[in-house]
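Note that one protein chain of the assembly has been removed; the remaining protein chains are unaltered in position.
Let's look at chain A:
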Amino acid sequence: MDKTVNQKAWFLVLPVFLVVAFSAVLPLMTVVNYSMQDTFGNNQFFWNGVGWFKELLDPSTDLGGRFLASLGRNLFFSLVILAIEVPLGIVVALSMPREGWTVAACLVILALPLLIPWNVVGTIWQIFGRPDIGLLGYVLNAAGFDYNYVSNDIDAWVTVIVMDVWHWTSLVALLCYAGLKSIPEAYYQAAQIDGASRWAVFKAIQLPKMNRVLLIAVLLRFMDSFMIYTEPFVVTGGGPGNSTTFVSIELVKIALGQFDLGKAAALSLVYNLIILIVCWIFYTVMTNAGVERKVQASSEEATEPKPSAALKPVPALKPKEGVA
């Protein structure tokens, strides 16, 4: 399945290139333009060179302080939700029923939060968490906790994190489920014959098979949590104070709230650059994983031309790990 070299393929890609260039490159040029200038209104602009960027990366200035603080909050947020959602998603995927109508029912319910508009997700948790009218807030307060996400920093954080877990764990679970589904039955039978423990099956069969989808899951979850805007904006509005102001919220505040074009543009570029770098790292890891897998698969095929034997031991499963 080697691809043939054909430069005419560019004609097939051209529409995509034009559409995305129109909505990505053109606006980005405006951003670059603004980031070098300052304005005192009336559409009069002054050259400011790299002034905004210097200010942005210097924590002692107002702009820099706000940017770096929101960046720190955002990174912390991303790490926390990854640490919760990835293991939880794997557990949920492993808990999926095997067959029957319950599979479809579970899939539909799992996918439901993903299809709710993000501001409605915010609204749902706003209503659910309020101490006066929300079930969660009411129950917590009745149980003796002084829970109020509007006035307490920690409560606001917990609410935003639980909301994100509610919203996106299903994505990780569905991805892992797709990975698990691709494991042939023969692998499990072989493991059973080898007397492998439950943990060994997970470590030697299921986890390696989920590798690739897990990578996609981590990539998507990291990126989307790194640019989260709507949900915390609706629930906490970035508050109390600035405690849940993430980078996107800060950026929109500067760009559309204060209309401070230069500062906003400089922030946008640095923000975009971070995303680009992380994206590139993931992309490299992902394509490398793909190549390795292909090589591995083809060498397996070459050595064992008949993959039909159900009793074939799993190559990856070492007996010493398997005996429980």
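Heads up, the rule we're going with is that a contact is a pair of C-beta atoms (placed from the backbone, for glycine too) under 8 Å apart; a residue touches a chain by one contact, two chains touch by 3 or more; residues count from 1.
Rule of thumb we're sticking to: contacts and distances are computed from a predicted model.
**Q** What protein name does the UniProt record of the undisplayed chain give, "ABC transporter permease protein", "Putative membrane protein", "Sigma-70 family RNA polymerase sigma factor" or "Rod shape-determining protein MreD"?
**A** From the choices "ABC transporter permease protein", "Putative membrane protein", "Sigma-70 family RNA polymerase sigma factor" or "Rod shape-determining protein MreD", the unshown chain carries the UniProt name "ABC transporter permease protein".
**Q** Thinking of the whole complex, not just what is shown, which of A:151, A:182 or A:288 touches the missing chain?
**A** Among A:151, A:182 or A:288, only A:182 touches the chain that is not shown.
**Q** Who touches the missing chain here, A:50, A:256 or A:285?
**A** Spelled out, the listed residue whose C-beta touches the missing chain is A:256.
**Q** Provide the residue numbers of chain A that touch the chain removed from this figure.
**A** 1, 3-10, 12-13, 15-17, 19-20, 22-24, 26-28, 30-31, 88, 91-92, 94-98, 104, 106-120, 123-125, 127-128, 132-136, 138, 166, 169-171, 174-175, 177-182, 188, 191-192, 198, 201, 212-213, 216, 223, 226-227, 229-230, 234, 247-249, 251-252, 255-256, 261, 264-265, 268, 271-272, 275-276, 279-280, 283
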